[in-house]
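With one protein chain held back, the other chains of the complex are shown just where they sit.
And now, chain A:
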Amino acid sequence: MSEVAPKSAAPEAALPPQPDDYFKNHPGSYEELHRKCRDIFPMCFEGAKLMVQKGLSSHFQVAHTVSISSANTGYRFGTTYIGSKEYGPGESYPVMLADTDGSGNTSATVLHQFGKHYRLKFQGQTQQGKIAAAQTTIERRGRLTSVALMLGNTDLVNGSGIAVGHLLRRVTERLDLGAELVYQYDKKQIPGGQMSVLSYAARYTTPKWTLSSTFSSSGIHACYHHKETDTLQFGVEFESNFRMAEAVTTFAYQAEIPEANVIMRASCDTNWTVGAVFEKRLSPTLPFTLAISGLLNHVKAQGKFGVGIIIG
């Protein structure tokens, strides 16, 4: 540009920050490979559940959950803190999530982004006063690539730990390819002291459907997602485990009725299990949502049903 920029107050300061489309073609992280398809599957629950979510400020949110069921009866308290450093539309860092129950068992996650490219995540879980699991993930997001390293349950005293490396790259506009290497080191529990599993991932995206799969020596996991209309989506998932010689195929759909504020998710699979979750917002102005869930196993002829109310 041949214009002479004035040396005093820069005119750019008057413009609002432009949305950065550096990450427009980013494939996302490896863990989110099957996200679109898995979001359709219902999360069936049993018993009664009451959840109250309240935002105490624009950064801080708390959630109280009371659940009464034959599996677990108890109270859980959860908090979410979202920091003020904004890196994109809807993405602010640091993010801290924590969840405790009545006896003090806690699980916590801390996410932070450093600069434009690096993300760090800490996750920990305590059970009865002792740390049950802890993992650290560092991820670098380039323009087209995502590389991550996860170290889990590193126990230097007993010499055990898990390390996972992820790579996911956008190869063409529609095709993403990636790989994952899981390395486990444990002198006591693994014969030989160490083992590793390498798997490859591929995802093909079109505006209407997405096919994603991971292949490894221990199994194939493939997901197909189809968006029929704005309100109707289908998903098919195939999961196989060569070591245990079993495979499951699950079919699911999600249907919404926007006028009635209804979201219905249902699934059925080759283990003769049928499940569905039906959520309805009871009033357009008041924040009450009713959720009913049903799970039926035809082989065992057993059903589990749940009802929940979400406030806020």
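Please note the rule applied: a contact is a pair of C-beta atoms (placed from the backbone, for glycine too) under 8 Å apart; a residue touches a chain by one contact, two chains touch by 3 or more; residues count from 1.
Note that in this section contacts and distances are computed from a predicted model.
Trainee: Can you pick, from "Replication protein A subunit", "Cytochrome c oxidase subunit 2", "AP-5 complex subunit beta-1" or "Mitochondrial import receptor subunit TOM22 homolog", the UniProt protein name of the chain not displayed?
Mentor: This omitted chain is identified in its UniProt record as "Mitochondrial import receptor subunit TOM22 homolog".
Trainee: Decide which residue listed in A:G178, A:G235 or A:G275 touches the omitted chain of the complex.
Mentor: If we include the chain that is not displayed, A:G275 is the one touching it.
Trainee: Would you indicate which residue among A:L97, A:A163, A:V262 or A:I309 is in contact with the undisplayed chain?
Mentor: Final answer for the missing-chain contact: A:V262.
Trainee: Contacts of chain A with the missing chain: which residues?
Mentor: Its contact residues with the unshown chain are 255, 257, 259-260, 262, 264, 266-268, 272, 274-276, 278, 280, 292, 294, 296, 298.
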